[in-house]
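As you look at this complex, bear in mind that one protein chain is not there, while each of the others sits in place.
As written, the chain order gives the labels A and B, with residue 1 at the start of each chain.
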Amino acid sequence: MTATDTNAPATPNRNTVRATERRELLLLVGFLVVIWAVTTALSPRFLTPANLKDILIQAAPLGFVVIGQMIVIIVRGLDLSVASIMATVAVLSTSLIDVTPVIFAVGLLLGALIGALNGYLVAYRKVTPFLATLATMIVLQGIRFAYTKGAPGGALPETFRWLATGDIFGIPVALIALAIVAFAAHWMLERSVFGRLLKLYGDSPDAAYMTGAPTRLLVVMAFVISGVMAAIAGLFLVGYVGIVDNWTGRGYELDSIAAAVIGGAALSGGKGSVPGSLLAALILVSLFNIVVILGLSIELQLVIKGTLIILAAAVYMKRSQN
Amino acid sequence: MSTLVRATRAQPVHLVVLALIAIVFALGMSTSDRFATPLNIANVQDQMVTLAIVALAQTIVILSGGIDLSYAGALSFLAVVFAALAGDSGGTLLLAMAVVIALGVGIGIVNGAITAYVGVHPLITTLGTSTILAGAALLITRQPSGSVPLFFEDLTYGRIGAVPFGMLFVIALYLLVGFMLWRTGFGTRIFAIGDNEAASAVSGLPVRRTKVAIYALSGLLCAVAAMHMTGRFGVGDPRAGVGFDLRSITPVIVGGTLLAGGKGGVLGTALAVILLALLANVLNFMNVSSFYQWIAEGVIIIAAVSFFIGKDKS
Partner (left out) sequence: MAQPYLAARGLNKSFGPNEVLKGIEFEVHGGHAVALCGENGAGKSTLIKLLTGLYTPTGGHVEFEGQPARWTDPRQSLAAGIAVVHQEFSVLGALSIAENIYLGAEPRTRLGLIDRKALTADAQALLDELGITLDPNALVETLSVADKQMVEIAKALRSEAKVLILDEPTAVLSQNETRHLFRIINDLRAKGLGLVYVSHRLDEIFEICTDITVIKDGVVTSKGPTADYTHDSVVAAMVGRELGDLFPAKAATPTAGEAVLEVRDLVVASGLPPATLQVHAGEIVGLAGLVGSGRTELARALYAGEAVSGDVSLMGEPMPHRDPAGSIEAGMLMLTESRKDDGLFLNSSVARNFSATTPGLGAHHNAIPPGHEERRASVLKERRGVVVDHVGLPISALSGGNQQKVLVARLLENRPKLLILDEPTRGVDVGAKADIYKALRQLADDGMALLVISSELIEIVGLADRVLVMRDGEIAKELRGEDITEAAIITVAAAETASHHGVAA
């Protein structure tokens, strides 16, 4: 089939699925611009290259996690184990060896295996995603604490730290990595057959099965992707902080769900985008930064975050009802 | 089916949980002479009061097909408010109780209203309110602060023989909620909505109002748990509730209540709370670190859920 314009849709329609998605994305961009603009007006310290760079670097780990979380939510799942995967992967892989590429290889493999276990429980054992990943979360927590006897230690190799904190031509390595992963994930969701099937499955699992989609494989793969994303995030996060901690990534499970939902994913499945998720992650991290810059109580960001989660979900709800 | 079985919603899995309780108990007896003493048994009960109350609240919500993740923030917030207001006299205590109960119910109403009337998934709604309340608790105080009247603190430590007052209170709450589920229209509506919301609406049930009432009741029980907890600590801890959001779910599921709603009851939750508390206590006696207890908890969840696989599909 040739890509001639003669067959292209004639008039753009406001109510097409794509137009609706685009409007939701614009809403997020608008929101981010507004909070940045307001903060800039209130404090000169906000809109500086150094501060923006800080925000972006801090947003990177959440960015990885939310991409995985969003893909799991697309297939009507939920991954509560992401934070536990982050810490477990960081603890185990950095304790085994101090060669950076091997740390990453081991870590990613571990993340994929844990994701596969989640996927197996959900797709083959028919355990509710909420419970399957809750159990995985708790078990992993026990394993890593038992393994480290509660106190992980050990120095991180220099190259490992550089990956999380260093620059290439002034661009943080972590961001370059996130950009590559994000482009790949976006392409996969929007342009590949696999991504098409993921979204169709989320829209209607029964219809997907009857139209020949490999339904179980799709669910397992979504969880594997989430596990790998969490593993990458965990490694970058400990590299950034410089200390391996048993509670690395604590709170990321709920933050990633929040970001995915604010970014337009629906727990009912079938909906979600990489740009939306990343924008939402950026909004959440910006809020934290803004609260600090404006000299407000840090806890205030929790209040704002909670309000934002509910408001975003309510707005999407209203839109889908219209 | 005998009326007793129907009224208590007893299930075969409860026998399994009972057997596990017996096994864990026997294990405890064989591990240490100090296990089966009134002191330790009272201790185990004290340990489970807070969890028992929030798990009871969670049971009601899950039976209706919802979920309430707001306990983490709500417990912290209510504990801080309670300790800030309770002062040192009976008068201030009563005022604090009234305020905390009103706030707890209010939180529940907000959760229920957003879920039922706006249509936001309860997981998202309650995650949002929990975050807000966690922030509010820390905005009030970053360190444990406030106080409760000494007599109230003593009350939460009081016991009759090997049974703490708190435990008697918990037993009363479970009986009350169990009775409510069996003998009131509200109780029937909880099961009906959890089983099939659309069919309940077609049958003329006030689905939305009922949902609001369910979350309000959940908030009320959360307030009760917060007051007991604060009495035990003697201060209001702004992190008191951390972890109770997810921890409250485990006993409900292990007790045989379906996460999808409509099936289960408070008997199973009670048994599961006892099992989990005993297990933690015995593992402590065996010098098994809490790290392995986590592993055990996760495995128990999967085992319990696997037990119901196949029954869940209809």
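Brief remarks follow.
Definition applied: contacts are C-beta pairs under 8 Å (C-beta built on N, C-alpha and C of every residue); 3 or more make two chains touch, one makes a residue touch a chain.
Everything numeric in this text was worked out from a predicted model, so none of it was measured.
The undisplayed chain touches these shown chains across the complete complex, A, B.
Within the set B:Thr37, B:Gln143, B:Thr184 or B:Ser306, the residue that contacts the chain not displayed is B:Thr184.
The chain that is not drawn here is touched, among residues B:Thr131, B:Ser200, B:Ser248 or B:Thr269, by B:Ser200. Looking at A:Met210, A:Ile243 or A:Ile298, the residue that reaches the missing chain in the full complex is A:Met210.
Touching the omitted chain from chain A are residues 1, 3, 7-11, 13, 15-19, 191-194, 196-197, 199-200, 203-204, 206-214, 270-271. Contacts to the hidden chain, counted on chain B, fall at residues 1, 3, 6, 182-185, 187-189, 191-192, 194-196, 199-200, 202-205, 262-263, 314.
Definition applied: only the chains that are shown with their structure count from here on.
Note for the complex: chain B touches chain A at residues 67, 73, 114, 118-121, 123-125, 127-136, 138-139, 142, 246, 249-250, 253, 259-260, 289-299, 301-302, 305-306, 309, 312-313. Those residues of chain A whose C-beta lies close enough to touch chain B in the complex are 78, 80, 121, 125-128, 130-132, 134-139, 141-143, 145-146, 149-150, 254, 257-258, 261, 267-268, 297, 299-310, 313-314, 317-318, 321.
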